[in-house]
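Everything on this sheet refers to the single structure shown next.
Every protein chain of the complex appears in place save one, which is left out.
Per-chain numbering from 1; labels A, B and C assigned in written order.
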Amino acid sequence: MTFATTLIVSGETFEMAYRFGQVAERELAGIADAAGQAACIERLWNGIGELGWMGTAIPEEAGGAGGDLADLAAIASGAGRAGLALPVASSCGVVPALLAGNPVLPDVATGAARVAVILPGAAQDEDTGGLRIRLLNDGLTLDGVVVGVETPPNPTHALVAAEGAEPMLLLIPASSPGVQTELYQRIDGRLAADWHFSLVTVDSGWIVARGPEVPERTAAARDLGALLTCIECVSAMGALIEQTIQYLLNREQFGAPLATYQALRHRVADMYVEYENLRGITARALRAAQSGEPSWQAIAFAKLRLGEAGRAVAESAIQCHGGMGMTEELPAIRLCKRLMMAEFEFGNRVFQAARLLAADGRTSTAAAD
Amino acid sequence: MTFATTLIVSGETFEMAYRFGQVAERELAGIADAAGQAACIERLWNGIGELGWMGTAIPEEAGGAGGDLADLAAIASGAGRAGLALPVASSCGVVPALLAGNPVLPDVATGAARVAVILPGAAQDEDTGGLRIRLLNDGLTLDGVVVGVETPPNPTHALVAAEGAEPMLLLIPASSPGVQTELYQRIDGRLAADWHFSLVTVDSGWIVARGPEVPERTAAARDLGALLTCIECVSAMGALIEQTIQYLLNREQFGAPLATYQALRHRVADMYVEYENLRGITARALRAAQSGEPSWQAIAFAKLRLGEAGRAVAESAIQCHGGMGMTEELPAIRLCKRLMMAEFEFGNRVFQAARLLAADGRTSTAAAD
Amino acid sequence: MDAAIDYQAFRAEIRDFALAHCPPDIRAVVASYRKLSRKVWYPWQRILFEHGWGAPSWPKEFGGTGWDPRQRVIFDEVMAECDCPPQYHHGLRHLGPVIIEFGTPEQQKRFLPGILNGEDWWCQGYSEPGAGSDLASLRTTARREDDHYMVDGQKTWTSHAHESDWMYTLVRTSKEPKKQQGISLLLIPLNLPGITIRPIRTIDGWHHVNEVFLDGVRVPAANRIGEEGQGWTYGKFLLERERLGGANIAPHRKALERVRELVATELAGEGRRAERELLQHRLLLAESELLAASELGRESVEAVMQGNALGMLPSVIKLGTSVTMQTISQIALDAVGERLAPRFRRVDGAGPNAEEPGIEWVQNYMYARVRTIYGGSSEVQKNVIAKQLFGI
Partner (left out) sequence: MDAAIDYQAFRAEIRDFALAHCPPDIRAVVASYRKLSRKVWYPWQRILFEHGWGAPSWPKEFGGTGWDPRQRVIFDEVMAECDCPPQYHHGLRHLGPVIIEFGTPEQQKRFLPGILNGEDWWCQGYSEPGAGSDLASLRTTARREDDHYMVDGQKTWTSHAHESDWMYTLVRTSKEPKKQQGISLLLIPLNLPGITIRPIRTIDGWHHVNEVFLDGVRVPAANRIGEEGQGWTYGKFLLERERLGGANIAPHRKALERVRELVATELAGEGRRAERELLQHRLLLAESELLAASELGRESVEAVMQGNALGMLPSVIKLGTSVTMQTISQIALDAVGERLAPRFRRVDGAGPNAEEPGIEWVQNYMYARVRTIYGGSSEVQKNVIAKQLFGI
């Protein structure tokens, strides 16, 4: 009997997302060249648009399905299990949340508006002073470069949470004068872009929100992204462990299946404990987020654990696969790279640890139990 | 064939010290009560006095053997391999070094003068402000409490490196008015004492050294102590690994020797790598100390490694012994406790790491190779 | 039925009672991790008994509370949170349920009340030298002579034998070819002739466990629980009852909070900032592990309440939390070790140990090594998990 990990979310939506993800994974893995991969990712994006993924949590009156966090979690879980190379947490969760009430929302729901989110603290090019909004000749001007931003294919907009004298949330068309993007594929297969804003004049129509509500909304959106990323990665890690077990059962060395060597057996047991812990702490954060009183601490702790466990389990899985672990031949190893990159999305370990220590909010987390 | 670790120091002196240590260990292990243990430790002290251990590095004209660091290393190595519960590094190395040229030296050599060393940074009682020298009514006065100081049995003197307006190295008779000691046995079987100095008037005859040379001499003496402790512990760790191997070979569980379980085999292999690394880095520090240009960095790195490796190997050895690892029945486990306590002698990991980072002296260590 | 239970109100009720009625000196002993002896346990057990809470895990008809599994875990959690002695007496948790299930009415009448009110103190005589985790190979024999058994052999790792009145004991009553058979469960009064109790000196310098030598000890046959040769079944019954033992993470979280305070106090000030931050960071990682484990504990309770199988959850929780507790104790030792480890004394009973605040963590560090050894070592747990994962 083949071992199957306990799922963090199950049900029809999960199954649908997982099936889509599996087909997509196989298709992408078969393509060797960069242009072909990019074209495939675009087809996949259109595919999830048609399936309504981006509209999951968008109200029906704005063209969405009017779903809730449970529906988003199901999609993230299904996509995550297959290591789907699309920005699910961002495009299905964070963008709709930040653009709630905005007229662009129906286009977001269909996938026609392809929005990349630039949150405060996004990586900046060394030589620039970051992204600034300033008053210039009586108008607002945006200037700066941000790099390594996860993105849908051919982004139509950047949704920028700009810090300045007055914080602003801006939805900037990618075609605006002074805006340039450079797209590339990350090592986990996802698309990212560098955005160059050269003295871009801010159109008042771009302003989604301004003032003190902007930091609040972006913090909440980042936490939603972190939570969905954790859910994705629980699924990815579960699949990775299952595949590692299968590999060790099937592969022989010195006349015996690798699965019979105690050192490897114990290593996989350790991986499983990491998995269960990540599943537990993520389930806890999801439960807290679904309760009346969401807890950013619960999410911060889950993301912190993901950073630790994601890397540890990926490294163990590569080791268990021996030489094959160094290649991209197997889906398992592609999942490893996904787990490694997830650490850097929506706040890494350092970010999460720093805010937990600073808030000294640790005793209050007991309330989430 | 029984496995034997590579020794860090060998030769006749080592063999002599090891034999003495083994007999001592067996004797102490057979005594259940505290008073009996204390009496035994006193006998052992007299024994090493007769053998001339404390005089090893004391010049012949001062009643010693006129030996060098190699001789001290051989004694530390032999004693360490048996986990001898006497303050070898302190009494044979640090005290003679600090008292070089002092008239008490011949008594130190015979063991008649039993000197406990109180270095700057020694643990202080919570409620006191530490050890202070101050001018009071035209005379110098020493006041304060230090605790947990390693000591020979019935100490006759405290050798105190006191920080004050002018640093002083004081050799204070334990019988002086205002001086009180409380002796007890540490968990590794060694003796320690709390020293209470209540407005003790400093006799000018007590002053061994004063002024800026005091911090220099005490720093060098601490490093000597740290180096000898590392040498002791290399030997202790080697013996511990040998004994763990024997235990696993002899003990069966579920019908097979424990030594056949790959998880335990790999754990012991890891212990052995830790051992070899500690042996290597300690040999390097010893070599540097014997060269014309001793390197405190080399010692700091060795002691840092001892802190990490000592605890890791002791914990692994306890785990390998299962329930027996929780008892004091076996010599191996007594060696574990010795390794754990050694971390706190002559500067723990934090102390060593802090000075290495502060000095940024890391590039200069290349010179020691 | 359990829909009617207001667990939050239940938790509050327990907490109020604990805070109001558990004597401060007893709570101080627990809070500072000093040794829990019968002297500490008994008064609190008496108080609980008088309040009707003497046996949370027993059915009502035998003086128990009749609580459901969730209530029992809540009770244990609150005990830990309020620094009440964990109600983990061998008689109450282990033997009582066996007597209730397999004892005769006479045995129930004879033994249960003393367990319940705390007057009788019990220890468990299972382990034997050299047997390790392999209970089936035990060698202590009980030879039937008329209405008595003559018991000869040796038990080890026997916690609290030196302060107990009774030992429930697995003994070999016949030489069956299958090792699990031929084992019986005997209740042995520890004041019988032929019994010698020798303390085992443990690495933390405390007196926890003993060797018990049984040399021609005459035990009435009426002290046998259940049938002769079926002792193995009763032992297994116990193990299965204890599946939720790991679900209570409250003691771990309490320890973590204590060490967090310890680090803040011990390493206060700018001079020790780097050191303090390093330890705080390690504590944060430990905390994330405990939060994860408490969620798995919650799942376990849920599963038991629903009558579902627990699968690997108990092993996963045990494996994870045992290491986390060791980590927490290492962090504590790193904080106070330089100052206090040399003051922690070796010989138990030869005068008081040092009493400085924080010194308990030197002992806790040493003692914590046992967590990956007892109750199924980490190696055994990993074997169990791997067997499930690989199917071979």
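Operating definition for what follows: a contact is a pair of C-beta atoms (placed from the backbone, for glycine too) under 8 Å apart; a residue touches a chain by one contact, two chains touch by 3 or more.
Bear in mind that the values here come from a model prediction, so they are computed numbers and not experimental data.
Chemist: Touching the left-out chain: which of B:195, B:301 or B:346?
Modeler: B:301
Chemist: Touching the left-out chain: which of A:147, A:179 or A:220?
Modeler: A:147
Chemist: Which residue from C:12, C:28, C:274 or C:305 sits in contact with the chain not drawn here?
Modeler: C:274
Chemist: Mind listing the chain C residues that contact the chain we can't see here?
Modeler: Chain C touches the chain not shown through residues 274, 277-278, 281.
Chemist: What does the interface between chain A and the hidden chain look like in terms of residue numbers?
Modeler: Answer for chain A: residues 32-35, 37, 123-124, 126, 147-150, 184-189, 192, 194, 251, 253-254, 261, 263-264, 311, 315, 318-319, 322-323, 325-329, 333, 336-337, 340-341, 343-344, 348, 350-351, 354 touch the chain left out.
Chemist: Hey, which chain B residues sit against the chain that's not shown?
Modeler: These residues touch the chain not displayed: 1-3, 241, 245, 248-249, 257, 259-260, 262, 265-266, 268-270, 272-273, 276-278, 280-281, 283-284, 298, 301-302, 304-305, 308, 353, 356-357, 362-363, 365-366, 369.
Just so it is clear, only the chains that are shown with their structure count from here on.
Chemist: Going by average Cα coordinates, which chain is farthest removed from chain A?
Modeler: B
Chemist: Could you tell me the distance, in whole angstrom, between the mean C-alpha positions of chain A and chain B?
Modeler: Result: the chain centres lie 53 Å from each other.
Chemist: Where the centres are mean C-alpha positions, what is the separation of chain A from chain C, in Å?
Modeler: Each chain reduced to its C-alpha mean, chain A and chain C end up 43 Å apart.
Chemist: Any chance you could list the residues of chain A touching two or more other chains?
Modeler: 262, 266 - these are the residues of chain A that touch more than one other chain.
Chemist: Listing for chain C: what residues touch at least two other chains?
Modeler: Chain C, residues with two or more chain partners: 379, 382.
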